[in-house]
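Just dropping this structure here.
Only a single protein chain was left out; the remaining protein chains are all shown in position.
Now for chain A:
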Amino acid sequence: MVGEHLLEVKNLKTTFLTEMGSVVAVDGMSLHVDYGETLGLVGESGCGKSVTAESIMRLLDERTTKYEGEILFKGQDLLSLPEKKMVDIRGNEIAMIFQDAMTSLNPVYTIGNQIVETILTHQKVSKKEAYEKAIEMLRLTGIPSPEKRILEYPHEISGGMRQRVMIAMALSCKPSLLIADEPTTALDVTIQAQILDVINELKKELNMGVIMITHDLGVVAEVCTRVAVMYLGQVIEEAPVDNIFTNSLHPYTKGLLKSIPKIEGDRNKKLYTIEGIVPSLHNIPKGCRFAPRCSFADEQCRTQSPVLKETDGGHKVRCWHYEKIGQMEEKIDVTATS
C-alpha cells in the first residue's frame, strides 16, 4: 500500500533495566495497523504482547525502560515525543482497554466522574456537555439506563458492565486507534461475544484501527482482519486472518492451532500441546527462539536467527525451513488419508 499507515511500528525494542540486569521484552517488533482494520496480536503469556501495547502508549516506567526503534503514529514518531505531547495523544488519539476490568476502574470515584474526566481532559466542553456525552457513550456500549449507572461506583456493577464502561471511556474521545489488551479474558463466554460485538460496531462507526491482543484464537477468527503471532518478544508470523487458519507456515503457529480443543473428536485422546515451556527472557536461546521446542529444528536453527520474511500476499514468517516443513506435512497428510 502506498501512503502512510495509521500506526507503524518499526524495529521496536523494549528493554527493562532490572536489578538483575537488563531484559529485552520486545525485540525487533515491526507491525502496522490501518484505519478500519483489526490487527490481532497473538501469543502465549509473557511473549511481549502487553509490553508492545504499553510501549505504543508509552505507559511503562521510563526510568527503568528503554525504547529503541520507531513507533510512527500518523507519521509522527511517538518515541521521540516529550511526555507533555504524549499526554495529549493518550486517551485522545490512541485509547486502550485493559484485560482486567474489575481492577481497571478507580474504586473511589463514580463511573461518570471517570468518563467525564477523560472527556474534559481532551475536549473543550462544559461539564454538563461532558456528562451528556458520557451517558451517550454508555448507551452506545449497551448499558441499560446509563443516566442512573453514571452515578454508581465500580463495585456496584458487574464485570461485563465494567468492561463496557472501560470501552465507553476509551472511545469517549473518538480515538483513531484502539488497543484492546485481552478485553474479554476475564469475562463469561456469553459476555465475551457481546463485548466483541460492541468493539466491532464502534470500530466501523469511528473507522478506527484496532489492535486486539489475545491468546484466544477464537477471538481472532471472530474480529481480526490480520494477525501477528508473537513468540518471546518477536513476531514469528504475520498474515491475513484466513491464511493463518488455513495455511499457517510457522511450526509454532501450527502448534497453537492444533492446541485448540475441538468439540467433535475423541474425548479420551489427549489434547495437543507444544513440547517444553517458554524459556525465560533472561535466557533467550541463540538462533531461532523457538528452536528448543521445535521438532523440525536443526543446526542452522540453533545457531542463526531467522528474519521475518515475506512469502506472498502479505504473509510473513520467521523460520528457516517453512517451505520444507510445508512439503513434509503435505506428504504426511497424503499418507494419512490414503
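As a convention for this text, a residue touches a chain if its C-beta (ideal position, glycine included) is under 8 Å from a C-beta of that chain, and two chains touch if they have at least 3 such contacts; residues count from 1.
One rule holds for everything that comes next: contacts and distances are computed from a predicted model.
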item: Listed names "ABC transporter permease", "Solute:sodium symporter small subunit", "Heme exporter protein D" or "Bacillithiol biosynthesis deacetylase BshB2", with the criterion being the UniProt name of the chain not displayed; value: "ABC transporter permease"
item: Touching residue (missing chain; options A:Val33, A:Met137, A:Ile150 or A:Met169); value: A:Met169
item: Sole contact to the chain not displayed, among A:Ala95, A:Leu187 or A:Leu249; value: A:Ala95
item: Identified contact with the non-displayed chain, of A:His155, A:Lys262 or A:His282; value: A:His155
item: Among A:His32, A:Lys49, A:His122 or A:His315, the residue in touch with the chain that has been omitted; value: A:His122
item: Selected from A:Val87, A:Val125, A:Ile157 or A:Val278 as touching the chain missing from the view; value: A:Val87
item: Residues belonging to chain A that touch the chain removed from view; value: 54, 57, 59, 63, 83, 87-92, 95-96, 98, 100, 103-110, 117-118, 121-122, 153, 155, 166, 169
